[in-house]
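Missing here is one protein chain; the remaining ones are kept as they sit in the complex.
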Amino acid sequence: MYVISLGDDGAELRPLEPWRAEELLTHMNRGREFIGRHIVVPDLVTDLESSRAFLQSYADKTASDTGRIYGIWSDGELVGSVLFRTMDLSHGVAEVGCWLESSAVGKGLVSRAARVIIDWAFEERGIHRVEWVAKTENTASIAVARRLGMSRDGVLRESYLYRGKRHDLEVWSVLAPEWRAARQAP
Amino acid sequence: MYVISLGDDGAELRPLEPWRAEELLTHMNRGREFIGRHIVVPDLVTDLESSRAFLQSYADKTASDTGRIYGIWSDGELVGSVLFRTMDLSHGVAEVGCWLESSAVGKGLVSRAARVIIDWAFEERGIHRVEWVAKTENTASIAVARRLGMSRDGVLRESYLYRGKRHDLEVWSVLAPEWRAARQAP
Amino acid sequence: MYVISLGDDGAELRPLEPWRAEELLTHMNRGREFIGRHIVVPDLVTDLESSRAFLQSYADKTASDTGRIYGIWSDGELVGSVLFRTMDLSHGVAEVGCWLESSAVGKGLVSRAARVIIDWAFEERGIHRVEWVAKTENTASIAVARRLGMSRDGVLRESYLYRGKRHDLEVWSVLAPEWRAARQAP
Amino acid sequence: MYVISLGDDGAELRPLEPWRAEELLTHMNRGREFIGRHIVVPDLVTDLESSRAFLQSYADKTASDTGRIYGIWSDGELVGSVLFRTMDLSHGVAEVGCWLESSAVGKGLVSRAARVIIDWAFEERGIHRVEWVAKTENTASIAVARRLGMSRDGVLRESYLYRGKRHDLEVWSVLAPEWRAARQAP
Amino acid sequence: MYVISLGDDGAELRPLEPWRAEELLTHMNRGREFIGRHIVVPDLVTDLESSRAFLQSYADKTASDTGRIYGIWSDGELVGSVLFRTMDLSHGVAEVGCWLESSAVGKGLVSRAARVIIDWAFEERGIHRVEWVAKTENTASIAVARRLGMSRDGVLRESYLYRGKRHDLEVWSVLAPEWRAARQAP
Partner (left out) sequence: MYVISLGDDGAELRPLEPWRAEELLTHMNRGREFIGRHIVVPDLVTDLESSRAFLQSYADKTASDTGRIYGIWSDGELVGSVLFRTMDLSHGVAEVGCWLESSAVGKGLVSRAARVIIDWAFEERGIHRVEWVAKTENTASIAVARRLGMSRDGVLRESYLYRGKRHDLEVWSVLAPEWRAARQAP
């Protein structure tokens, strides 16, 4: 029902709810290897039941106002997601995450989608700080953070255990005043 | 973030989430007497806490896919709501409800909004039967049901206890094939 | 412990509690095909575990005062049930249900048992309206509703999905004053 | 609905459910001082809310098959109770409790009521051992245990803190074979 | 982290937490037959999952202050346990339990460990009565109760169903003043 246009190429953002579990699974089956290089979601979404459980976990976060998930559709196909992994309204801090299957890379879809939800967080919900956390090796993700005008707060050394190996996590952030200033810049 | 235009007059439909409790309360304070002639919601939304609790109950229904609530904004002000009081995906049955404050009456807002959400139920969610339940005295509500192409299934005699008095409830419904046929009619 | 005689033929009404799961299963195995023509219970009670779960759901309704279930014994054998599928004390509305295995049909057992529990609802619990909901095809059930003095409130079109097919549901009801008047009639 | 006659004097046993909270409170207000000499229940049932909570705790025990409560009516008035404070079906052990307001003492009501529920525990539910626990000072209660054919297992020294004072608890019991033998005795 | 020395032979008492499930299982595999003659724990701890569940049940009791469990280590190996099966702070009553694998028998380990935890219960937690419950056949356990200065309160006849057979349970106890007097005795 709810749809947000992401631009002239027909890309769209919609709520990603549990009844779309089959659609998410199909997307994940296409993108599993590519997405799974840096992101744990493909390991969590392996069949219809786990797909539904993953989406239900975000439906529950939505109900308690502690997170949200959105799907990105391109040419009528679910190709990725942006999300608030966490939202802490009391401290005004939210962490954004994202993924995209390989066929949809290169069109700026994640940047466009992230702009929409970060705008909402800052302007409608009173969030003060939006974070972006990514493995150091995930250069594509970090490039998006930079493109969104974020700056790097630091590196959490060896804090992420992924597929048996420990990884550094970079923390990037943008604050509400910075976001507004950047938008008004010529 | 998500907005659906309800027409050229700028009326809009948006998700009505718990963080809008204050906005709901303000609206209800304006419309309390008018809405409360037939609908119990004003008795449930009397201060900020109860307003939040009411919206939380629908946030929980959303998370479990058993109901939804939407706000109607006119000239930037929340003036009413359409909602799925219940959604039973296993039987394909959903019950629609609505309310409007008096200043917003007469513009067809509820009909327009109900069309949007009924479309979604039939076309995106696979609902087969949409119900509309109203007190016999609530002629405005029943007029909307008729305008939406519903037919009357019956009258549940004295089944509704409201402010100390027992009322008959009319049950109206429209089925998916009927809805589609009506939309394609010239 | 608690037993209510249903008449001179020795038929009896007792609470149907989870510890009788085996007895319920045995009864359902005899009556599965006959009862299952119109009623979903045989699909819910297929082995000891599901039988216990079904009875536990009614034990929980009993604890929260939102439903009850009773067994009908004939010649020492559990042959059917009457129940309050729902009880809404705040609105004074309760919905009665029933089933019987074929060997016990024709003795008026359901009518006798339903009279006992409807009396209790009206006279001891302050219920104002008792409902009876049945598939249009379930003529035996509708005949009981008529025999109990109920009148038909309407037909909920295609509201019941049963074994892959949609069915109309008839709603019958009797109100407390009607019930009392009928009992005092000569 | 369910009623068990306790004898020719019209005394009766019925389920004591949460909707009887007001009746329980009225009874407890009459018997508070007398019952409260040895039994903690009057301290738990002090107003309508706590009365409902007390009965709800037994409604929950009933639903989980871990306890039961029954009311004793004499001349149409609730005058006392027998109960299974605990029922452990896996070990076959249940503990009986009771109370009576002073006006109802001396008619053997508790003995008669206890016989009914102990019979049910042994004969219908497969309980093997029924316990009776009472403060040493509660000679009336211990007299009932003796009258029911129980024997004393021991004294749990200073195990019961009641209104600021420590008390010994006597444990009495009867086993299923003993119960049956006593009933068949001339 | 926390360790209590039980004497010069290097025996030690430590909290037995869920993350030690593997260690508990290994110990139980060695002692299963010996311990299982009288104690149900070996039937509850049969693989890693059940071992974790058993320890989690005590972690939950610890969190709600209704029980505790401690491991006994001898020569760096977990060889047994003392525990508070129940702790009722409101009545000041706690029940101690214990077990030991056969290789560790004869060194007074259980007596030493029980002394430590009973001291804590009486002196730090305000417990008034410590109970010891054992099958009549479990003469080793009863010997420890006697050694700890407990006296026998009684015998709960046939109250314990263990591996298909009913057993008498002896109840022993020691009260806080008795415990203190015994400790000050020369």
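Read from first to last, the chains carry the letters A, B, C, D and E; within each, the first residue is number 1.
Keep this in mind: a residue touches a chain if its C-beta (ideal position, glycine included) is under 8 Å from a C-beta of that chain, and two chains touch if they have at least 3 such contacts.
All values derive from a computational prediction rather than experimental measurement.
Visitor: When the whole complex is taken into account, which chains on show are touched by the absent chain?
Guide: Its contacts among the visible chains are A, E.
Visitor: Just to verify: which one of E:A59, E:L78, E:V96 or E:A145 makes contact with the chain not shown?
Guide: E:A59
Visitor: In the full complex, which residues of chain E touch the absent chain?
Guide: On the side of chain E, residues 1-4, 15, 17-19, 56, 59-60, 62-65, 89, 116-117, 119-120, 124-125 touch the unshown chain.
Visitor: If you put the missing chain back, which residues of chain A would it touch?
Guide: 90-93, 128-129, 131, 152-161, 166, 171, 173, 175
By definition in this document, only the chains that are shown with their structure count from here on.
Visitor: Steps needed, at minimum, to get from chain A to chain E via touching chains?
Guide: Steps on the shortest route: 4.
Visitor: If I list every residue number at the interface of chain C and chain D, are over half of them used by both copies, so same, or under half, so different?
Guide: Interface between chain C and chain D is built from largely the same residues.
Visitor: Farthest from chain E in C-alpha centre terms, which chain would that be?
Guide: Using the mean of the C-alpha atoms as each chain's centre, the farthest one from chain E is B.
Visitor: Count the touching C-beta pairs: is A-B or B-C ahead?
Guide: B-C
Visitor: Distance-wise, how many Å sit between the C-alpha centres of chain B and chain C, to the nearest whole number?
Guide: For chain B versus chain C, the centre distance works out to 33 Å.
Visitor: Please work out the Cα centroid separation of chain B and chain D, and write it as a whole number of Å.
Guide: Spacing between the chain centres: roughly 52 Å.
Visitor: Could you list which residues of chain D touch at least two other chains?
Guide: There are none in chain D.
Visitor: Testing understanding: with touching defined as stated, what is the shape of the graph linking the protein chains, line, ring, star, complete or other?
Guide: Topology of touching chains reads as a line.
Visitor: Which of the chains are touching one another, listed as pairs?
Guide: Taking the chains two at a time, the touching pairs are A-B, B-C, C-D, D-E.
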